[in-house]
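One structure is given below, encoded as structure tokens.
Every protein chain except one is present and positioned as in the full complex.
Order of writing sets the chain letters: A, B and C. Residues in each chain are counted from 1.
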Amino acid sequence: MRIPCPHCGARDVQEFTYLGDAKPRRPEGLDATEAAMLEYVYVRDNPRGPNDELWYHAAGCRAWLMVRRHTLTHVIESAVPTKSAKAGVAA
Amino acid sequence: MAEQATSSWCRRDAWAAIIQVGQIGAAGEPGVKVQLPANLQLATLIATTGSTGLERITKQLVGLDLPRSASIALSATHGLAWSGPGQWMLLARQRAGFSELTSLLSDEAAVSDQGDARAALCVSGRRAREVLAKGAMIDLHGKAFPVGATALTSFAHVGVQLWRIKDGPDGPAFEILVSRSMAASFWSWFAASAAEFGCNVARPG
Amino acid sequence: MNAQPFRLPSGGLVDRTQTLSFRFDGKTYDGHPGDTLASALLANGVRLLGRSFKYHRPRGVLSVGSEEPNALVELRTGARREPNTRATIIELFEGLEATSQNRWPSLGCDFLSVDRLAGSALVAGFYYKTFMWPAAFWEKLYEPVIRRAAGLGRAARFADPDHYEKAFAFCDVLVIGAGPAGLSAALTAGRSGARVILCDEDFRLGGRLLAERREIDGRPAADWVAATLAELAALSEVRTMLRTSVFGLYDHGIFGAVERVNDHVAVPPAHQPRQRGWRIYTKRAILASGALERPIVFPGNDRPGVMLAGAVRAYVNRFGVLPGREIVVFTTGDNGWATVCDLVAAGVRLSAIVDSRSEIDPTFKALAERAGARVFAGGAVEATQGGHHVRGVVVRDSSGKHTTLSCDLLAVSNGWNPTLHLTSHQNGRPIWNEDVQAFVPGTLPPGLAVGGSAAGRFTLAQALEDGARLGREAAVEIGFRPTHIEPIPTTDAETNRVKPIWRVRGGRGKAFVDFQNDVTEKDVELAAREGFRSVEHLKRYTTLGMATDQGKTSNIAGLAIMAEQTGRAISDTGTTVFRPPFTPVAIGALAGHHRGKDFRPVRLAPTHDWSREQGAVFVETGQWLRAQYYPKPGEQDWLTTVTREVLAVRTGVGLCDVSTLGKIDIQGRDTAEFLERVYINGWKALPVGKARYGLMLREDGFVMDDGTTSRLRENHFLMTTTTANAGKVMQHLEFCHQVLWPKLDVRMVSVSEQWAQAAIAGPKSREVLRDILDAVHDISNEAFPYLAAREVTVNGGIPARLFRISFSGELAYELAVPADYGEAMMRALMAAGSPHGITPYGTEALGVMRLEKGHVAGNELNGQTTARDLGLGKMMSSKKDFIGRLMARREALLQSDRPTLVGLRPINNAERLRAGAHFISMGRTANTDNDEGYMTSVAYSPSLGHWIGLGLLKNGPRRVGERIRAVDPVRNSEIHVEICSPIFVDREGTRLHG
Partner (left out) sequence: MRYSIFSLISQALKGHRGWQPAWRDAAPKPGYDVLVIGGGGHGLATAYYLASRHGISNVAVLEKGYIGSGNVGRNTTIIRSNYLLPGNTPFYELSMKLWEGLEQELNYNAMVSQRGVLNLFHSDVQRDAFARRANAMRLAGVDAAFIDREQVRSMLPFLDYETSRFPIQGGLLQGRGGTVRHDAVAWGYARAADSRGVDIVQNCEVTGIDIVDGRATGVQTTRGPIKAKKIALVVAGNSSRLAAMAGMRLPIESHVLQAFVSEGLKPLLDCVVTFGAGHLYISQSDKGGLVFGGDIDGYNSYAQRGNLPVIEDVMEAAMALWPGLGRVRLLRHWGGVMDMSMDGSPIIDHAPIEGLYLNAGWCYGGFKATPASGFCFAYLVAKDEPHPLAAAYRLDRFATGRLIDEKGVGAQPNLH
């Protein structure tokens, strides 16, 4: 696979590390519940199809990216820095 | 107590005991040439998000524009290499004045010295691209990687930053920064890869 | 005696001016440059090349390419021995040595060959039905016998002496195969200015054109090939790669290929690799890999001398070798007649032509006449005769009458299968095309186009047309504009009608579908009878298509017979999925440079050479090599050395390299806030100039890493991590910043490599340091107390950082200088410390001292422990949110009987503790139910004079004083230990603060 890093261009998957599903949001603050955190840490949609996921360009620009990738065909639709991700994983 | 500088504190760079000057591999006209730059100074600059002060002050202090994409701005004495979003590697070709320069920049950026953290080498020659292609998972073709382009990537499991400087008389030339601790492993790969073309290694000074 | 009795007097692409000498099974033969081992052996009349897998049947050359199932040899000898090497693609070189395999004692006389009676029991799947009684006999008797019979060639027993390397290539258009379609594709794409790579696995470009007598634009095809190659060579953006097999298609247009750089010489020249494994990154790719001819299934079809008709043409036309003198052709289509035609052109007479079709084209009849051959229209070969090679065939004519013909070569043709393997590497399913009677590519992976025979368009004209079209289309799709369009070359006429027959019924004896794995038509029938009817079941049950050739010549016949057995059409059975690699790839080429010491990079501290000079023994710590201990002459074992080092620190001063610790520079207005969120403890109140111990959790509540972090300036912190976790922590922090809290002003970068760092520990450490630091720096206990952290200078202005932190529990400092000064620092410290007997110490002594102080390290930070488990639960702030806070509160993690950190000491001081021992209460049986925890780390404490340990024990801290058993059954040991505080030395910490 090649991931189209928005900063570095298309790079071999070998330069990246994977974290997984980008959708869950971390429940922030002292008010967060254990149940919400449990969901965030452990429960996944795991779709067979398009998946928004977090990749880290470890051997490149060190940016965390949100990559929309199809889990059956591996076709990548988009890759954006998480910092500017519209669907922002960031709070 | 140490009152003054004594000669016992000599610098020893990352290539010491790793690289030997001279020809390696095939004999005859070397297809690859390696030069080890002396006195290369490096520092990471990370700008505050949204701040433009760094752009202004680097222009003022070293006369170079801060690259916004994966390229390097170079002068005879200094360089500014993009090294990640909001991050640059400042380089200077001589030691004098560097710490003053970085302290002037520290208001506009987080500055971290990296001059001792990298082992640098310049690779040129007719077969330079072929050698690097044995490790580079990036396209170094002239169109894809023109003079002034830079990339952070890894060669043979070793993290590197490289950029293309002005062509030499016999082809393209690349400067490569290697993590200091992995210099020996990098060189083991490089020497094996360059051997078939013959490689001349020189160290100024 | 004629040196090469089957070499034609002229013709072919071999260099007859030079002779190469080679050996097969100990006998010396001659061949020429341009030969393969197979062509040279055939030229010498050698027919029997190997034995089959199961029945050890004699086998010869079937094909002319990488699809060869039969002619496998061991090539070279000793450490360079290469098993299962296909003689059909071995390029002949001077001194080549090859040996036949899977036979004993010799190829001609193989005692393992199975006779008909025993053979009848060895049908598909026989082993699933037997060898079950008595149960114990499987490992002792049955399996060893089965295993001894397994496999074909023998792997080398020594390390491969050759070098391999990897390489990466990028192109706009990759063209796979340099036959007519590939050459014309490369040419049109290249002319448009695109960057083109043209690969072919052969050692000569031209593909089937090398093997055929064809004309292009009214001239011999060779002229067109030569002109095309000349033009390609002149295009600067076109790269041609010979001897390069594209073996796999991976995601996003990445291809794997292997270049056999020096397999055509006896030993690679100095400084050159044997093979090179390529990763080719493409925008578009064109598969022009041609087609593979199908054999026919009939009894005795495996006997040496039965050869594909196209291969016969190749041996005659390309190699100038006549693979037999009495020739019969058995064909189900026009292709067999092409062989007749070429043999006639070479002046060879034929005995007979058996065409399964009842209608024979008049031109073919005329041709047969010229060949002097009988024609059996509507006939079939029902059997072959002979021992180690064909001596005759039994032909059944259209009336059912049998005729026995003497012959020494039977050329067979049953049509062609497109070489479409790469199109299914991404799960694409080939589809049956009734018109061409073959599977053709189905849905193609993105960016890949297929042309010529590989697409089931088998004529030369179609190949040239497809190549030109696909080359142009690929270039246009990625933005190139062809300057002009050349006309597509014209070709001579050809026909390629075929009416395949999947097996000849009626004969007696084994009819082979898969030659190498000895799968017969009967095996396929049996599979159908037993319900293994899916093509995948067929494959797995009978092993059809699982040999080194992966069924390139056999799969289709197998599934056609299955279709027939189960009353389905071939289009309904489908084929099995072709998996990479297309052709077997040497493991060396995939590993490249990364073997031995170069398997993974080694990281060396800036003080490495100094440590070596001091006699250090090094140990792998993750990627790093660290000094483990520094033996002195006369010291008998490591324990003596480590004990000396520890005592030196505890009584005087020691010096240890700690450069490998991760160091992260964190700057920005929100750094303290950031640290609050990633560490479990508080950071906002940390004053400038101070360091603090911090512990960070994963979000699941378990400990991730620990270390000290110092506040150098208001908004500038320096974090340290453990050596092993430096990369992981950096990635975690970047995640926290970029993904979770991008609004925080935090800027971080690893400075691990920038600083050489040394621990100076022991009661005399302050005195040593005073000698090193520039005089302006006051490091008295008052001015620079425990946990002070400051930027200082040494040797008249060299920037340095000084931390008063201690892993050993002694008065201790860590001094960091720019890495170039690392070695100088060590020398200066040694010089300054020599009056105090300064002693270098390694990770082993460091480990002893941390254990004496009850500090946790790698064995305790194993990802299964919580802060609470490690006795650090109180560090967890309740006033703030931090990573891991909530998950650490789950009920099971708060249970009091979770194993918790304690110290352990042997009841009998002479006994040695072992890490990994489990704890069992006195009087209880040692079993899983009574398992109460385990010993994490142990050391011999020189201060106490006995072994000590840390362990995780249920209810641990409440059981101090209790005695328990530390059982270590795997090392036959059981020691009684007393539970104690994990802090063994200086519990009050007076030394630390001294």
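Keep in mind that, in the parts below, a residue touches a chain if its C-beta (ideal position, glycine included) is under 8 Å from a C-beta of that chain, and two chains touch if they have at least 3 such contacts.
Only a predicted model underlies this, so the values are computations on that prediction, with no experimental measurement involved.
Though it is not drawn, the left-out chain touches A, C in the full complex.
Of C:R204, C:H271, C:R391 or C:H594, it is C:H594 that touches the chain left out of the display. Although one chain is not displayed, chain C still touches it through residues 53, 79-84, 120-121, 123, 126-133, 135, 138-139, 143, 146-148, 150-160, 162, 164, 166, 248, 250-251, 254, 256, 274, 277, 279, 425-427, 522, 526, 529-534, 536-537, 540-541, 543, 546-548, 550, 579-581, 584-588, 590-592, 594-600, 602, 619-621, 698-702, 858-859, 862-864, 887, 890-894, 914-918, 926-928, 930-931, 934, 936-937, 967-971. Contact between chain A and the unshown chain involves residues 1, 12-14, 17-21, 38, 41-48, 51, 53, 69, 71-74.
FYI, only the chains that are shown with their structure count from here on.
Taking each chain's centre as the mean of its C-alpha atoms, chain B lies 32 Å from chain C. Between the Cα centres of chain A and chain C there is a gap of 28 Å. Shown for chain A are the residues in touch with two or more other chains, namely 12, 62-63, 81, 83. Residue numbers of chain C whose C-beta contacts span two or more other chains: 279, 281. Across the complex, chain B meets chain C through its residues 1-6, 8-14, 16-17, 25-26, 44, 46, 48-49, 86-87, 99, 109-110, 112-118, 133-139, 141, 144, 156-158, 179-186, 188-189, 192-193, 195-196.
Residues 1-2, 10, 12, 17, 19, 26-30, 32-34, 37-38, 40-41, 54, 56, 58, 62-64, 73-76, 81-83, 89-91 of chain A are the ones touching chain C in the complex. Every residue of chain C that touches chain A in the complex is listed here, in rising order: 250-254, 279, 281, 426, 446, 699-700, 727, 731, 734-735, 738-743, 880-881, 886-887, 889-890.
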